[in-house]
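Here the complex is missing a single protein chain, while all its other protein chains stay put.
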Amino acid sequence: MSKLNKLFKNLKIKKKSAFCGFVTSGDPNYASSKAIMKEMTKHCHIIEAGQSFSTSTSDSPIIMEANDRAIKSGMNMTKTFKLIKEVIKETNNDTCFVIMTYLNPIVVYGVKKFIKSSASIGIAGVIIVDNNLNSPEEKILLNGLSKKGIGYTKIISPTNSEKFIQQSIKNTKNSFIYITTYAGLTGSKNVNLNNVKKLVYKVKKYSKNMPTGVGFGIKTPKQVKQVSKYADVVICGSNIVNKIKEGHERRLSAPKLAKFVAKYVKQLSESTK
Amino acid sequence: MSKLNKLFKNLKIKKKSAFCGFVTSGDPNYASSKAIMKEMTKHCHIIEAGQSFSTSTSDSPIIMEANDRAIKSGMNMTKTFKLIKEVIKETNNDTCFVIMTYLNPIVVYGVKKFIKSSASIGIAGVIIVDNNLNSPEEKILLNGLSKKGIGYTKIISPTNSEKFIQQSIKNTKNSFIYITTYAGLTGSKNVNLNNVKKLVYKVKKYSKNMPTGVGFGIKTPKQVKQVSKYADVVICGSNIVNKIKEGHERRLSAPKLAKFVAKYVKQLSESTK
Amino acid sequence: MKIDPFKELNPPTKDGYWINKKNKERYGGQYISPLLVPNLKRVQEGFFKAIKDKKFMKELNEELLSFIGVNTPIHFSPELTKLAGGEKKVGKIFLKRTDLHTNHSHKPISAYSCCKLAKYLGFKKVLTETGAFQNGRAVASACAALGLDLDIYVGANDAKKLAINKDISALHGANIIEVHDSTKSLLPAMAAALRAFQSEPDSMYIVGSVAGPHPYPLMVRTFASVIGRITKKQFKSLTGKDPSTIFAVCGGGSNLESITYPYIKSNKVKLYAVESAGKGIKTGKHGATISGGGKMGVLLGMRSKVLLNGGNIADSFTEASGLDFSSIGPEVAYLHSIGRIKFLTATDIEAKKTFMMMARKIGLICAIEACYVIHAAIREIKKTGKPKQNHLIHLCGSGEPNVAQMMEFMKKNK
Partner (left out) sequence: MKIDPFKELNPPTKDGYWINKKNKERYGGQYISPLLVPNLKRVQEGFFKAIKDKKFMKELNEELLSFIGVNTPIHFSPELTKLAGGEKKVGKIFLKRTDLHTNHSHKPISAYSCCKLAKYLGFKKVLTETGAFQNGRAVASACAALGLDLDIYVGANDAKKLAINKDISALHGANIIEVHDSTKSLLPAMAAALRAFQSEPDSMYIVGSVAGPHPYPLMVRTFASVIGRITKKQFKSLTGKDPSTIFAVCGGGSNLESITYPYIKSNKVKLYAVESAGKGIKTGKHGATISGGGKMGVLLGMRSKVLLNGGNIADSFTEASGLDFSSIGPEVAYLHSIGRIKFLTATDIEAKKTFMMMARKIGLICAIEACYVIHAAIREIKKTGKPKQNHLIHLCGSGEPNVAQMMEFMKKNK
């Protein structure tokens, strides 16, 4: 059974939702990022690690800045794999690592090599923001990753059509489907609970057992609590990244920065139902 | 007999050429200009007084600057008449005053009024640089001035056609015809003696008794001497105007400026044959 | 696309006068120093020879079409029509897109044609003057294309101003000569160019408007009338008839004559010229020779209406450098005197507001000069337009040279 499926099975028994924290891999630099992720594993069921792409077409300004910091500090796909590998080795808990990225870094790294590296390191899942449902790359990645038991997540939003949602459910394997609370950029608007409810019910209608992850704009413990009533995974990103920025600007050392961020993550995580 | 004709008759008897000095009327201002002209009457048979026109299409930069000085000091046609009238009154010698100007100042002053004023003051002749041989204004001015015995001078240059020269001779009445030593602006090139010879002979061929004035670029006593071998009138302008500028810039008082300029004019004048 | 041959509809006398038969007033002529007579004769004879030379005219027309791009469109503007009161009330408003020429105004047509003539007559060099480098740029481009040298005379004060067309003239290889006489502006620059012509008989002088001694006013309007000849044909094929009214701005009068000339005998077509009222006619700070009470004078070789200051020429004033001229072409003055062309005005501030309106509502960056005519035309059409009429406004140039000036205006008026 894949890592994510195992997680969802356990949580189902406990009737609990999972908490997923997003960070940009290598933000603000390799050492600090590693410390942050290690610390976060204590509070997150899932860590979504963003592999930066400078020409991202979907990230909020907050994440764009994190991408800039990571790229400037020399991050790339190879280093991201190395970083996650080290974190997994050194923490030895069940936290699932999901790589979030764009297609170009994967194409340049090599699609086959990407699947192989993900598998050998123990990546739990992959989200590729700009991979089209019908693209030839979609089929290769979906099949390749699934064969290795790695999760593949598609994103849907309130403005997507029924057909698109059904297809996205089909292409989501060994993982949760990612529901955005609104159509827009991460962290740019306010959570619309109504949207969340509607989309979660819609997904469950088409696929009773598909775990649902909900993200975009979830910033407060209260919001986490509300969303976790409907969602199997609550995803927080922008505000965690903002904490990293804040601590980095205050020139905190890697361990201190990690603690500073983890404290906030803990608050969020503990609010899940 | 007109003033200029009387002058030429007298000089013919003496076998001498006339000397004509050009100044811009009111340059650098009314008082100095009056003093200069008064002083110049001692050395010039003819004084050509330019009535400034800011949009002159034929003057050299040196004369353009003199025009600017005169206009700035408030000169206009009325004041030019007043100035010449006072000079004539206060000097009481035979110097002939010729007004050199463009058509616009005359048109604005009023053509008839211009003729009347010229006559009443005792102007000896008029040169209108831009009056076309065939213009309606030409006929009126030529006839009107001739009736009052005031001379009317046309200008010809080495590039003019035979026909144009003949017509210019016809339109020159009670005065000398003005021959330029080259085609160009006053004071801009070097005297071409060959041109002078040719044109003087040509004029004499068509009209044996037409007095010839020669001007443009005559700057040194030597040139005056050479030109006066052929011409009935030798006309110097730019360098006299330059002396006025020099004295004015040295802030000479009106009487001193007049003496300074006249000293140079005397040198030139004495070089006529 | 073929350009209709030129037809002489309003010949001057052989001395270059247009004569008002009623009051016998004469406009035009050739008031110049005798030293310039041979030069002008060469130009005059050459011009009459050239326009009868089929090969010359064929080549010229081809080059005007493919190099200058004279076959510009006529644009129906629903927005301007609406602004003037709506089609049902006042008819339709059209724009002749002269802004789409190479070098972006009407000037390049006569500039190129005159330079072509200069080359035809064996001149190796051209002399011209400029105020805001509209004419300077147009002649510089033509001289580069035709392999002629060029001296551009410009008033020292004008030369100091930053101007994209000045730089472009320099890029074309023109030699720029600053004139320090008098007001150091357009008028002394014109005089200086004419004086240079007197000193350099082997160069040909070219004037930037329908002004100067005979044959310049005649020559410039004859060449420039290509715009009107094309317009006449286009407008007929677009609407089935001639326009009811034509509006053009008027500094010297070249863009006015360029579009109206072929219509001057078509008495059903009302012709309007728009002058710059500057800060307002009453303030005395304006560039409106006709509407501002100019008198007959003799200037730059021509007899015409002039803004006078005693025996000298009064300074004109307007923020549109292309309209900053204290006189007007003699044929235009004549056509006004016989009542054929009506004169209107617009102030600088009205023109600037119109520039913003055109940029915001029509999507066009118009030469500030063109904004005077657009403003006055809409005002006039609002007042006198009738249903089913078609009104034609000459959009005589594009507004790149005015961008800095207009950015300031926009910032102040936010």
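A, B and C label the chains in the order they appear, each numbered from 1.
The criterion applied here is as follows: a residue touches a chain if its C-beta (ideal position, glycine included) is under 8 Å from a C-beta of that chain, and two chains touch if they have at least 3 such contacts.
As the structure is a prediction and not an experimental result, all values here were calculated from the model.
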Omitted chain - touching chains that are shown: A, C
Touching the absent chain when the full complex is considered, from A:L11, A:V129, A:I169 or A:L193: A:V129
Omitted-chain contact residue, chosen from A:L7, A:V23, A:I47 or A:M77: A:M77
Residue in contact with the excluded chain [from A:S58, A:T91 or A:S146]: A:S58
Contact with the hidden chain (one of A:M1, A:I140 or A:A183): A:A183
Residue in contact with the excluded chain [from C:N71, C:S266 or C:Q389]: C:N71
Touching residues (missing chain, whole complex) on subunit C: 65-67, 69, 71-76, 97, 99-102, 140-147, 164, 167-168, 170-173, 356, 359-365, 400, 403-404, 406-407, 410
Hidden partner interface residues of subunit A, rising order: 51-59, 61, 64-65, 67-68, 71, 76-77, 102-109, 129-132, 134-137, 154-157, 159-161, 164, 168, 180, 183-185, 188-189
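Definition applied: only the chains that are shown with their structure count from here on.
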Chains touching both subunit A and subunit B: none
By mean Cα position, the chain sitting nearest the middle: C
Residue list for subunit B, restricted to those that touch at least two other chains: none
